[in-house]
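As you look at this complex, bear in mind that one protein chain is not there, while each of the others sits in place.
A and B label the chains in the order they appear, each numbered from 1.
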Amino acid sequence: MIRLFVLGLALLFAASLLVGSAGVGLPAPVILWQLRLPRTLLALLVGGGLGVSGAALQGALRNPLADAGLLGISGSAALGAVIAFYWGFAAAFAPALPLSGMLGAGLGAAALLALAGRAPTGPSLILAGIGLSAAAAALLAFALALAPNPYALAELTFWLLGGVADRTLSDCALAAPPIVLGVVILLRLGAGLDALSLGEETAASLGVSTARTMRGVALGTALAAGAAAAAAGGVGFVGLVVPNVLRPRLGERPAVLLLPSALAGAALLLAADILVRIAVLVLPLNAEPPLGVLTALIGAPFLVVIARRLGQ
Amino acid sequence: MRGIRARQAALALALLLLSRVTAEAALRVVSLDLCTDQMLVLLAPQEIAGLSPLARDPALSAVAQEAAHLPVVRPSAEAVLRLHPDLVLAEPYGAALVVTALRTLGLRVVTIRDPQTFGGIRAEITRLARLLGVRARGAVLIAAMDAVLAGLPRPTARRTAIVLEPRGFAAGPRSLAGAVLRAAGYRDAAPGGWLGLERLLVRPPDLLVLPEAAGTPSLATDLIESPALGAIARRTVPAAWLMCGSPFAARAAARVAAR
Partner (left out) sequence: MIGVRDFSIELGGRRVLDHVDFSPLPGRLTALAGPNGAGKSTLLKALCGILPGTGKPDPRRVAYLAQGARAAWGMTVEEIAFLGRIPHGDRAPEPVARALALAGVSTLAGQRIDRLSGGEVRRAMLARVFATEPEVLLLDEPTADLDPKAAFSIMRLLGETAAAGRTVVVVLHAIELALRYADRLVVLDRGGITADGAPLAMLPAAAAAFGLGFGQDGLPHLLPD
């Protein structure tokens, strides 16, 4: 299974280098290395980070609707990144951008997990998440309006819709360490998440500390989803869709979904980004559709299906 | 050198004339949008009852310094009504709800056209000057603009340029940016609309013109830092000069043409 994912990723990687608004085929070296390679790497990093974050959040909260975007963690990350970027911290110190993204995501995740610890039932958690994302989106717009920025609307579009186009290798270098570290932290939480599926007391009797697992999830998600949002804005639904697609095929045990969710998340986001580039070539569009729009179009029907399944 | 000296002489003359021209009639005028703000400051500063708050933003407004000492009014019907203006100026796609409300309440609201050529700018200045009762000042303003344009090199089809706006947008030859590039002696190589770095690099222009907003960090403009664009010559122009079809577009052309 894992081998299949890796093969798929390799194919997508090659396709991603060969497709773009400049046309299909091997492009000029400057386009290949300075535009398509960074965007490909960033899509893989962001998709992988969001995929495994979704799987870990769903396991920790015992809720298939959990997702960094839906729960407002990505939104809080974008808010943190926006504050760092537009108020000049990122210009003075480049890593301030992912760092404040992670800080925002960490605060969002901590607030949410603290709340979920008391009432981990589906609707209340999702409602809290909706509240958090609405507040984050509002504060983000507010922060942009306050920042002396003539392009506030263009900027708002980016942060709310997300995308990986026109990035540099140094953007990737900035995003990669926190995302990779977050993914590694989340991948090591398998046993803790498995035990949690039996409830906190049983988990404790198995020698698993719920508090430590939750802290791991919050930290890993803050790193992976936070840095992802700082780099790519609000690309949503990847963490929601991927584990739910894999669950009927790989089994429902949280641990078995972690690594495949990272790989499939990377594949999904890269495929979506290639699709966005094909769309501008074959459709009468004068701009690439934002990546976040495409993932939302894929993800929204999913949300409906999962919500209906939960209701039964 | 001779071109520059001639231009300086023309500008000095224009300023002299401007300072002597007095209002033919005293109106109270409110402007709701950035482009009308700039025109109003240039044509009839003594008639201003209120500018939009954008007029004072140095990142957007070419008249920010002047506007700092002029009254501003929030673009809301209530706030405007309180000033009892004789005339309200607005942009076609600006505060549409406010415009409708003010018209319903019986105020005279004139929406300007957003000219995309220097000919259009001349026509718009003439029209507004007549509306504001400052025809002579309008003529002087046009003369000053033409003096700047006259000092620029002859158009050539060989050198290409693109005005790259935030998030990879390039308005193309039929826009104000295109008119500015033509006036500066370049051919606008943008097809019009969203361009993105990849399409830009397929046929890179000789020059990239980058509108620069006074020292505000922006992700939208951050993409020009991409090393992919490293090989292309670039020149920055204050974004405020390219924001509206106004005489400042001529200054933008002069900046683009400068060696």
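Please note the rule applied: a residue touches a chain if its C-beta (ideal position, glycine included) is under 8 Å from a C-beta of that chain, and two chains touch if they have at least 3 such contacts.
Just so it is clear, the structure is predicted and the values come from calculations on it, not from any experiment.
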Among shown chains, those touching the left-out chain: A
Listed residues A:Leu187, A:Ala204, A:Leu281 or A:Ala307, member touching the removed chain: A:Ala204
Selected from A:Asp171, A:Asp194 or A:Asp273 as touching the chain missing from the view: A:Asp194
Touch residues of chain A, complete complex, unshown partner: 62, 191, 194-199, 201-202, 204-208, 247, 251-254
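Keep this in mind: only the chains that are shown with their structure count from here on.
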Rounded Å distance between chain A and chain B, as computed from the means of their C-alpha atoms: 41
Residues on chain A engaged by chain B in the complex (per definition of touch): 20-23, 27-28, 30-31, 34-36, 85-88, 90-91, 147-151, 154-155, 157-159, 165-169, 286-288
Chain A partner contacts - residues on chain B that touch it in the complex: 57, 59-60, 166-168, 193-194, 196-199, 201-202, 213, 216-221, 223, 225-228, 231, 239
